[in-house]
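Missing here is one protein chain; the remaining ones are kept as they sit in the complex.
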């Protein structure tokens, strides 16, 4: 029989992951600050808790999917009833993209309650989460990692193990998001160049998608930016800025100059300053079009 | 029976393409400024000319593979014996990566001799050329394009047609090289971040190669940069700078600000200033390591 | 008779300011975490306190000169015995360069004890402080500003008033330091260009100092960078990075993309990564020389 699982945070990512767990037969207790988000999960069999602590089972497994460092600290933190109840033998699988430094602090604080903290940020957008095609980056205590393996298999297409260091998985996740944002910027500039020289953006995207960007993920980004299709947002611009700023913070703390990350920061910031907070983060490619005097 | 083909420029790209033409049964006349480069082709059946004009057959097909704009202008140009001899009905398939503006001038000049100029820059490094796995970007007069199709098929795995404009294929090629260089820079920064935070570069490359950079081309670049393997050079740094500077020239002429291209320009220039002209252009990733105080 | 003044923080800036206050006849109580720094001031008549609270006089004036936000929060903060003792009618003149957001928080916290918080960051290096040639940027409650005017006159050559907002003076100070760092970068690049083209750096500095950079401050920076004279440090590199990062934080919070500030951040960070933490912040100009393959 499958173990009970507690789930906190039902945004577009969390809801999709929770649904897959239910489908795989895991009994689920869920909590979300805005309770309405749980309606479909409850219809599918989940129990809806009215406070975070109620999702936890002593010695059980808790999964969280939250927007940023602050949300994780507020909902779960290091000295909460939730952690107390989870207690010795408990495991917290933290799938949010947060600062490596925050992960380290959380791991230490969890330890005081006997709870194992597993950093498990995921790569993929809500559609990938729904299709159980996420990539999961994992780091933390070996026994805990082993215990959650079957569960993680139901969420994605692969788990990458980055050892025992709680922050390692987060560093790799940030590196991936930085790579994607770099790709968006590069595509934005390349398509602007093509467009201004009389070549259709989608024809260039087509070439790229068959050659150097022949991976499904990269091809999707390329197509979307070629079509200037920045809505509906799969991953909103402010979240993109949050991640790039986590990259820059981590880079500053470890003395790694990253001029391309700085460029991305300024592009994303300009989009916010101009009121585009509801665009997908591919919208950072707007900047290259706008600066070239092209339609955006 | 296959038509005679003239071939000018036997660098590592040209030699591999010429060898594939021979293998496919095309009678070949070759010319290279340094005649020693032709030894193997001659052994395989090519005729070695002692001056450019001697490779041409009236109304025939000429292919060139040269290092840069200046080399194309010197070897073929617009008012040479070679073009005169090629004459009406002749076709020049120009595979070098040159400025779109140069392509336009060449096309006009060729026209005065009745020669069709086909822009046909190729994507792929010498190993891809040898394996006939190049991607070819083609633009120019329709009849000429049709006539050379069978021949181009022997050189690569696909031909992309960008219409009749002589410079279009070059713009797309420049966009591709810009994308690759952007990827190199992004990888250089991402790996430096990982390395300084205690994570093995090759493990990050492994993740990228299975996820967002799952294309063979991108995966190769990623692996190479993770291993800091910048020799032997498949495509030398100064050629990389040449291409990025062609991107910037074309962007300036068409009023397209490209801050990422500027960043790449400065990285490549710094490598040259520090004496690394013999590295592969992936060596631009050295900069990110060096600036982070890491071993390069 | 002059009022008693408490002074906390005897770094090279603080000690020079305190000495000028003594010279002007203000009875002084001083505190510094490393007590040895107070020796000369005590010899000149200052009373040395063994804990921060002992420098305060109820309703009196306190001046602080500390390295960064954290140091101000630790030494003075918002809920300390020091503020309690200073109490109603007390004034804290905070001369450190700190984040505008920190200034706002301090002002609110101070208010709970009846203490007026005056933001008063100063422009000038230790030699200017010793010569009482500082420029002082002031913002905060009008009555408090009026009461400290005579005292501030003894410290510098001019006081600029930026209204009642506690953070305003800090924003202007950050803008000034950003301008200076921009100048350093511009000079570093300009001199590298000249040097590589066979022109003596000092001759260019001479021209600049008589034309566009004819102010004494700019001329000094120009001369120093032309001579590649980065020691002894008047203002150390890590402090420079701290200030530029405060600029970037403030800019991010208010949605102001600042690409030049990002460039400065990366230059300063590279210097730290390469072990140059003991250089003056003009040492950020090293980067331009090093990237050009020139002696640094």
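In order of appearance the chains are A, B and C, and numbering begins at 1 in each one.
By our rule, a contact is a pair of C-beta atoms (placed from the backbone, for glycine too) under 8 Å apart; a residue touches a chain by one contact, two chains touch by 3 or more.
All of these numbers come straight from a predicted model, not from anything done at the bench.
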item: Sole residue of B:54, B:161 or B:245 that reaches the chain not shown, by the stated touch rule; value: B:245
item: Contact with the hidden chain (one of C:93, C:155, C:233 or C:247); value: C:247
item: Of C:11, C:60 or C:100, the residue in touch with the unshown chain; value: C:100
item: Sites on chain C contacted by the missing partner chain, in the whole complex; value: 100, 123, 135, 137, 158, 160, 162, 165, 167-168, 171-172, 174-176, 178-180, 182-183, 185-187, 189-194, 196-199, 203-204, 206-208, 210-218, 247, 250-251, 254-261, 263, 288, 291-293
item: Absent chain, residues of chain B that touch it; value: 245, 251-252, 255-259, 262-263, 265-267, 269-270, 272-273
item: Chain not shown, touching residues in chain A; value: 259, 266, 269-270, 273-275, 291-293
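Following the convention adopted for this analysis, only the chains that are shown with their structure count from here on.
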item: Centroid spacing, where centroids are CA-atom means, of chain A and chain B in whole angstrom; value: 38
item: Distance from the mean Cα position of chain C to that of chain B, given in whole angstrom; value: 53
item: Distance from the mean Cα position of chain C to that of chain A, given in whole angstrom; value: 40
item: Numbers and ranges of chain A residues touching at least 2 other chains; value: 251, 255-259, 263
